[in-house]
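One protein chain omitted, others in place.
Chain lettering (A, B and C) follows the sequence in which the chains are written, and residue indices restart at 1 in each chain.
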Amino acid sequence: MAMDERTILRNELRWAAGVGAMVGVIFVAILFSSLALHRAPPSNIETVDPQTLHLAGEFTEANLGTHVTPDGQVTTRIVAAQFAFVPQCVVVPQGKPVTLRLSSPDVIHGILITGTNVNTMVVPGYVSQVRTVFAETGDLLMPCHEFCGLGHSEMTAHVMVVPQSSFRPDANGTASCASR
Amino acid sequence: MLAARRLVLAHLWTAFVVFAAAAVLGAWQMWVRSPLAAPFSTPDNYYLSVTAHGAAMAYVLTTFFIMGFGYYVAETALERTLPSMRWAWLGFALAIFGTAMTVLTVLSGRASVLYTFYPPLTASPFFYVGLVLVVVGSWIWCVLMILAMAQWKRANPGRPVPLAMFATVSNAVMWLWTTAGVAVELLFIVIPASLGLTETVDVGLTRTLFSWTLHAIVYFWLIPAYIAFYTMAPQAAGGRLYSDSMGRLSFILFLVYSLPVGLHHLFMDPEHSTGFKFVQMSLTVLVTVPTLLTVFTITASMEIAGRMRGGTGLFGWIGALPWRRPMVLATGLAFFMLWFGGGGGLVNMSYGMNAMVHNTSWVTAHFHLIFGGTVVMMYFAIAYEIWPRLTGRATQAPQLQCAQLWLWAIGMMVMTVPWHWLGLEGQWRRVAHFDYADPAIASWGPWVDVSVAGGAILLASALLFIWNLARFHADQAAKLTPVPPQRYAVAVHPPDHVPAALNGFALWNVVVLVLMAVAYGFPLAQFFIEAPPQAIVHHVDRAG
Amino acid sequence: MEALDRAWRLWVGIILAGMVVTACVLGFVVVPLVQGGGPGFDAFTAICRAIGINLAPREAPRAAAPAQPASGVAWNSKTFGALAHGDKAAGAKFAQDTCIACHAPDGPPPDPSIPRLAGQSSFAIYKQLQDFKSSTRINEIMSGLAKAMTDTQIADVAAYYSSLARLDLDARHPAFAGPEIEALVERGDATRGVPPCASCHAATSGGPIETPTLTGQSPQYVAAALKDFAEGQRRNDIYGRMRGIAAKLTPAEMTLLGDYYTTPH
Partner (left out) sequence: MTAVSDSAPSQGDQPDGPALERALKTVPRGAMALSGAAVLLLLAAWLAIYLFVFLPRGPVG
């Protein structure tokens, strides 16, 4: 035989080493983006009762939308419910850290914000939290990306990213699309 | 003629008839979500169709094909009859009954929860019970495959199990592990909820159990394609398999690494921690290894064939391959689409990068390329390869078979290339219709139109496939006497002996157990350590 | 052969353990420690979080406005239990004395502005009565009546009316209201962000639990309810979803939707 079994095995191992190196490059790049650039899956195991979401606590109607604390932290709270986001439009400042907090009173929903890496499932029973910085201003689309029922296709909201100069929360720290 | 001939034909025809119907639905769905006006376009019909398309393709086509093909391999590779025809027919009957129950429930509009279920949305119990029966039917198949190999090993002590059968049994073993997750989800949570016995579900737990199944099920579908790559394609090309051991190792790696990685479907979920997502991401990286090993081994096997047919130079052997043989053509096209599908998958599994594409058309493109492009493409090729032996009739028009494969590949690419682009643009999933008047997404229209054309080409190909198979059964088809036996590719060095680790699954079951304990132990236990708040069941089959 | 098998077991074990340990060290120690710096977690908290044990104090809502829920009803085991124990016979008796003058069990109401309740979902009746009782929904007559009812009576009445046959059960007559309204009901209007009415108000929709059945309802009542939601006169819809949708409808559509859901004469 021109080629014995050892040669075949050596060729396969050589190939496996090359493949391993390629996969290693990808693994290192993922690790780097996670460690140095804060790009990681949103994971915030924090529970909340979906059955009483509207009755008390953080996700009652009056608490929804964008709020700025006196020390300048921006938090946007959104409820994803069959078949609307509440509120249907939120305003956030460009170039500042923003914390999005979402929850669902009924079934599984999910969001993405077009043109950004913002993406999370919204699972009843949990608060989904995503931290990000919006780089560019604009009116971005925030659709529900998980099947939640027959009205899923109409379940969209808008995220208005505005320059910091025109991001003016009111005396309570509340900023809304209408008052901007 | 095969002893299990009727059994195999019953399974495969069921698979392909359901496949053709689901292809019609798929093409219609493409049309509905495009800017073009489509008939019957309501969300009701759309989600009914998506549920039917998904369940038919993912559960019915695959399970019946894999069972039928498994029986075929067991008889032809081991050259002995099946352990029990009676049990095999019982499995078929259960699966058929379950399929009928599921299909009728979906068509009645009482199960539009998509094939991935999404509790707390809850369909009619008949939908889930039907699917459970399909799975139970397949469990009988698993046991028969494991028994067939065990009996053969007893009769042939010390000899290596033929690669095709070794791979089939690896799939059977993997499927038993795989279905554990979804079976527990359905039997203990979803079906009680659908019957009204419980009012609430732990959504995080159901999602985690489903993720247990969700990745490995793809390898369940894929392994017959890989069996064809390793044992049929080199033979069809007129060459030899480059390495038999690498084949065994690849199938073992599929068994080991396809299971403890399901959490990568839940990267964007709030109920799991970064740590376990990271660990399962790391294991997912390793799942690429068996596929990349296969790419090399099969390419080398094809190179042997090409050079034996007179091909020279670094790439000259490619042109020398017999591309007019369906098995060879399908292998080439499947690898081509695997490049795109696998590349998309690399992006999906890349931890934070998943946020860029999760639940966008990118993912839809990825799994259509892997499933449609690689898996179903090879199911076609396998059917063309074994139909003469099942019917005793000669292939009449191989050029029509090749045309069908080409159409399938072209349609798949035309459909999925726009999806990749739209996915990066943020086109979200499971939408019955888009508002193309919205300036934010108006530019998507033409891309979606292109993918509609792709869907139409795929439908044409699916129908041509049925036609091609039906012709074997036509009267004027030439009888083959004698019916040629199925021959599987011979390795350059056919093994005399292989280590026990490459000839059975005892060691590997222990490995799977350890990996699953590490990967899924705490992520599942957390729901019992401190039970999270439950969500109210939403029935889609009745009011309230 | 024996030695080879042992070697396989050994190496599989070593490689496997190596990979798992590496992944765990990275995932449970390195990544959380480096990333924890951002939100300011200490090392122990960061590692616990990575495992899935959340020790960080739950973030209190920073702008906690007093909760003013649109409805006090919560769909939980307690509510379902109360409804399940609803006594039809007791409900019938109560209705005989208090309700049937306006909400007849077997015929149209005396005034078209009064809703038909026969065959209505028990969940919807329960929620509306509770909302009248808690004043999250106001109506001259109903508010007073509901305030006088006990939780048990509410559950009984809900059980009674939901057990009755709905009048003219299948009343989908698209021709009566026109194809545009039919499209609105079945397909919604993506341009305005209006989901299909049928995505909630259909028997097999799987939508919010409290959604009432509209089929067979009095057309005036449906149109008036839509108008009230649109103008904010009525605001007991949880998370304002019906207010949001109604505000996007035209007055003509509200009238035609009333026609759609009723029976042609």
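For this structure, a couple of remarks:
By our rule, a contact is a pair of C-beta atoms (placed from the backbone, for glycine too) under 8 Å apart; a residue touches a chain by one contact, two chains touch by 3 or more.
Since the structure is predicted, the reported quantities are computational estimates derived from the model, not experimental observations.
Every visible chain touched by the undisplayed chain in the complete complex is listed here: A, B. In the complete assembly, the contact with the undisplayed chain comes from A:Ala40, out of A:Ala40, A:Val107, A:Met142 or A:Val162. The chain not shown here is touched by just one of A:Val130, A:Cys144 or A:Val162, and that residue is A:Val130. Against the chain not shown here, chain B presents residues 235-236, 238-240, 242, 274, 292, 295-296, 299-300, 302-309, 313-318, 322, 324-325, 327-328, 339, 342-343, 346-347, 350, 352-353, 355-356, 385, 388, 394-395, 398-399, 424, 484, 487, 489-490, 492.
Within the complete assembly, residues 1-3, 11, 15, 18-19, 22, 25-26, 29, 33-34, 37-43, 115-119, 130-135 of chain A touch the chain that is not shown.
Keep this in mind: only the chains that are shown with their structure count from here on.
Spacing of chain A relative to chain B, judged by their CA centroids, is 30 angstrom. Averaged Cα coordinates give chain A a centre that lies 24 Å from the centre of chain C. The residues of chain A that reach two or more other chains are 34, 40, 43-46, 51, 82, 106-107, 149-151, 153, listed in rising order. Those residues of chain B in touch with two or more other chains are numbered 43-44, 112-113, 121, 272-274, 277-278, 282, 286, 432-434, 438, 526, 536, 538, 540.
Put simply, chain A touches chain C in their complex at residues 31, 34-35, 38, 40, 43-46, 51-52, 54-58, 60-63, 67, 69, 73, 75, 77, 79, 81-84, 86, 88, 105-107, 131, 149-151, 153-156, 172-174. Those residues of chain B lying in contact with chain C across their complex are 41-44, 109-110, 112-113, 121-122, 199-200, 272-279, 282-283, 286, 432-435, 437-438, 497, 499-502, 507, 511, 514-515, 518, 522-523, 526, 536, 538-544.
Contact residues on chain B toward chain A in their complex (touch as defined above): 43-44, 47, 112-114, 118, 120-121, 202-204, 207, 242-243, 245-246, 266-274, 277-278, 281-282, 285-286, 288-289, 292-293, 296-297, 300, 346, 350-356, 358-360, 425-426, 428-434, 438, 440-441, 492-493, 526, 532-536, 538, 540.
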